[in-house]
Every structure is written in C-alpha cells, then in structure tokens.
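Would you mind keeping the following structure in view while I ask a few things?
In this view, the complex is presented without one of its protein chains, the others remaining in place.
Take a look at subunit A:
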Amino acid sequence: MLATVVRLTRDLDAAQDAVQEAFASAVTAWRERGVPDNPGGWLTATARRKAVSARRHADAIESRLPLLVVDEPGATGVFPDDRLRLLFTCCHPALDLPARVALTLNVVCGLPTADIGRIFLVPPATMAARVTRAKRKIQAAGIPYRVPGPADLGERLPAVLTTIYLFFVQGHTPPRGTELTAADVTARAIDLARLLADLLPDEAEARGLLALLLLTQARQPARVDATGAPVLLADQDRSRWDAALSGEGLSLVRPAPRGPYAIQAAIAAVHALAPRAADTDWSAIVRLYDDLLAVHPSPVAALARTMAFAEVAGPSAGLAEVDLLAADSRLAGYHVLPAARADLLRRLGRTAEAADEYDRAAELAGNAAERAYLRTRAADLR
C-alpha cells in the first residue's frame, strides 16, 4: 500500500503519513458502516486520497521541493513492482549500510523506528535520526525511485542482497542481547528475499539468497535447546528441521552456482540433504567453499572452509589450517576462531588447551546465550 502511495506522492514521509491516516479513518468508518468487501483496496484508495489532499496543501507552501524521481507517473493500482522500486531506492549504494537496513525496515516493511532500534540495540532517537537523515538524502541528493535497468542491475543488486542478508542475520543471531533469535525479523527478511526472487526471476543471486535464508531458517527449531542454549549443527535433531522450508529452499538450488549467495545456498543444501550429521558430504562442502573464496575471499568463509576441511582430513590437518588463518588480523576478536581451535584441540585430546580456547571464545562472544554455551563447554573439559 505504501509503495503505491509513494508513486503518487514521491515523498516517503508524506506517503507514510497518508497510510497512517487511512488506518485511523478505517477504525471509525468500518465501525459505523462495517468492513468493506475489499479492505485492502479501501485502505489504499483512502491513503491515496489523503496523500492527494495533503499534497495540495503542501504544494501551496513549498511548491518546488526536490522530489523523488518517477519514471512513469500516472499508473494506478497496486503493483508488486512498486515495492521493488522502494527496495532499490532504500538500498541505494549512496546510503551507508546501517542506513539502508534501517530505511528498508521502516519504509518497505513498515516497522516503526523504535522497533528497529530495539532490533539493532540502538536508542530510538538515534534510529529515528538515522532514518530521517536517509530520507532527506534521498530527496536532496536525487536518489531515483526506480529499479535499475539491465545494464546497472548487476552492480546494484548486491547492495540489496547484502541489506536483506544482514537483516536476516540480525534476527538469526542477534550479536548482543540474550535472545538467540528474533522470529519476526527473520520472517520479514525472508519475505523481502521472496519478493526480490519473484520479481527478478532471471537473477540467480536473488534466488540463491532466498534459498540460503530458507535453508538456514529451516534449521531454526533445532538450533536452540529447551533451556535456550545453542545446539551445534552436528548435534541438532534433524527431525525437527522444518521440512516445508527446507523443501522450498532445496527446490531453488541449482547445480554449478557461481555467485556468493547461490554458493552458500548450495552449501546449506548439502547439510539439508544429509539425514544424519555423519552422512554429510564434506568433500562437496570443501569444494563449494573453494568456489566461494574464489568469488568472495572473506576470512570468515576461509575459517568455515577449514572446519569443513578438518572433517575430510582430520582435526590435526584442520588445526594447522586454522592456525594459518589466525595470523589474519581481520579475524582478531572473532569468537568463532578460538571456538574452532577449541573444538579441534578437544578432538585431538588436548583438553586443557581446548578449555582455555573455549574461555577465550566466550570472552569475545557478544550474544549471552552463545557465551554461556562456550563457558559450559570449557567447564565440561575441566
């Protein structure tokens, strides 16, 4: 609804106000006259009317404020295309990543800024200021309201994918705080990924991202035990994985993936296809990580590759590879590195060293549930 009204107002704030007013009118109108046959249509029509009258009023005062650019004005009705335009506007590379995420949640998902602040543990006033600044920049700098053409899509799509992915990760493992997951956040991230994949059916990376999120989310019921402690992939009760999400995710995975999201989805698919942890095709996973590192050389992916490699070549060979990565300053402070060393040391019977590494990992972990888990692992070895 918001996307449709923005087409008309070309101003995000004005559109949001109009939609809010439409909901307020609905409360009175529907109580008096009953709920209309098409409540969505009624709300959209009312919001459009409110926006037009607000626009006329505003026109009288500030007639030529710079507006969001619209390519084909005059179209009416709800097009899913409108949400895609909004998404590309909110994820423009001229906005920094935190601003893109906040703006997308506020404008495309309709979350109030206070709620967004809660998700990212930022004070409400700070988050409101971040969103306001981003909206002002869209207007003042002339960031267009449009889906990029085929020539630019390849360049612009990664910013949108990163935004959705980061948003999902935020819900999947909040970096601080006590709750391990925030179900609403992950569900909305999946909605956005689905929207993108549906509207850009030729983009393998859009499909790859959706597949990755679905396959990751499918494991959610088994990721945390009854006490709220995290459960490692190897120890998860796979019968609790969500078969519907998993099936949908698998149906989107294609052979020989090339982009980073499609490759990560293929890795998740290898896990999803193993009935037991022991059945995992680790050689296939190592090969996929090699492909991933070729297109997206990140130290975090390199660490994940060494852990898969340890499953193929044994903990001793794995430890040697992890120690090579430990020299990478970008991994300093990343709690998964000592946790990985701890796991390999434990499997090599070097329990005292393993316990120390679990403690180091616990000191670095930001999430309280993860920290408690790592402390328990350390204590178990003593």
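Methods note: a contact is a pair of C-beta atoms (placed from the backbone, for glycine too) under 8 Å apart; a residue touches a chain by one contact, two chains touch by 3 or more; residues count from 1.
Simple rule for what comes next: contacts and distances are computed from a predicted model.
Q: Which listed name, "TonB-dependent receptor", "Fe-S cluster assembly protein SufD", "ABC transporter ATP-binding protein" or "YCII-related domain-containing protein", is the one UniProt assigns to the chain that has been left out?
A: From the choices "TonB-dependent receptor", "Fe-S cluster assembly protein SufD", "ABC transporter ATP-binding protein" or "YCII-related domain-containing protein", the unshown chain carries the UniProt name "YCII-related domain-containing protein".
Q: In the full complex, which of A:L2, A:V19, A:A128 or A:I143 touches the chain missing from this view?
A: Missing-chain contact among the listed residues: A:I143.
Q: Which residues does subunit A use to touch the chain missing from this display?
A: Interface residues of subunit A facing the absent chain: 62-66, 69, 92, 94, 140-144, 146, 148, 152.
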